[in-house]
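Yeah, one chain of the complex is gone here, protein chain that is, but the others are all in their spots.
What follows is chain A.
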Amino acid sequence: MQYITDRKRASGLGSAKSGTMHHWGMMVSAVGLAILLPLFVFTFGCILGAPYEEVVAYYSRPFPAIVAALTLIVGMVHFKNGAQVAIEDYARGLTRQALILAVTFLCYAMIATGLFGLVRLAL
């Protein structure tokens, strides 16, 4: 009888040795987004198309702003890690590295920009 878990047996295998943690990270952000996405779709959806004053007042409130901030952060981290796997599947060498760098920079830039906008709206 083995006293070792399936998760532990998978750790450290594969060419990168870090795939298990990458996959676990995707699962964590996926569960987070499964909760956040419906909240974001309906909070953003019901203010989209409203005039400027209403949008500013709406995103000054805690709930819509926090849902938007969390969805942006978790969504962009999930995108970064998911797009990285796609790039690793289809590109190689310097192209692969350049694309992964570009996606990583874009994701963090979008998080920072979106949070800046949300904070400025809230203050």
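A few notes on this one:
In this text, a contact is a pair of C-beta atoms (placed from the backbone, for glycine too) under 8 Å apart; a residue touches a chain by one contact, two chains touch by 3 or more; residues count from 1.
Heads up, the rule we're going with is that contacts and distances are computed from a predicted model.
Not shown: a single chain whose UniProt protein name, out of "Simple sugar transport system permease protein", "ABC transporter ATP-binding protein", "NADH-quinone oxidoreductase subunit N" or "Succinate dehydrogenase cytochrome b556 subunit", is "Succinate dehydrogenase cytochrome b556 subunit".
In the complete assembly, the contact with the undisplayed chain comes from A:A34, out of A:I4, A:A34 or A:L94. Mapped onto chain A, the interface with the missing chain covers residues 27, 30-31, 33-34, 37, 41-42, 44-46, 48-49, 52, 55-56, 59, 68, 72, 75-76, 79, 82-83, 86, 89-92, 106, 110, 113-114, 116-118, 120-121.
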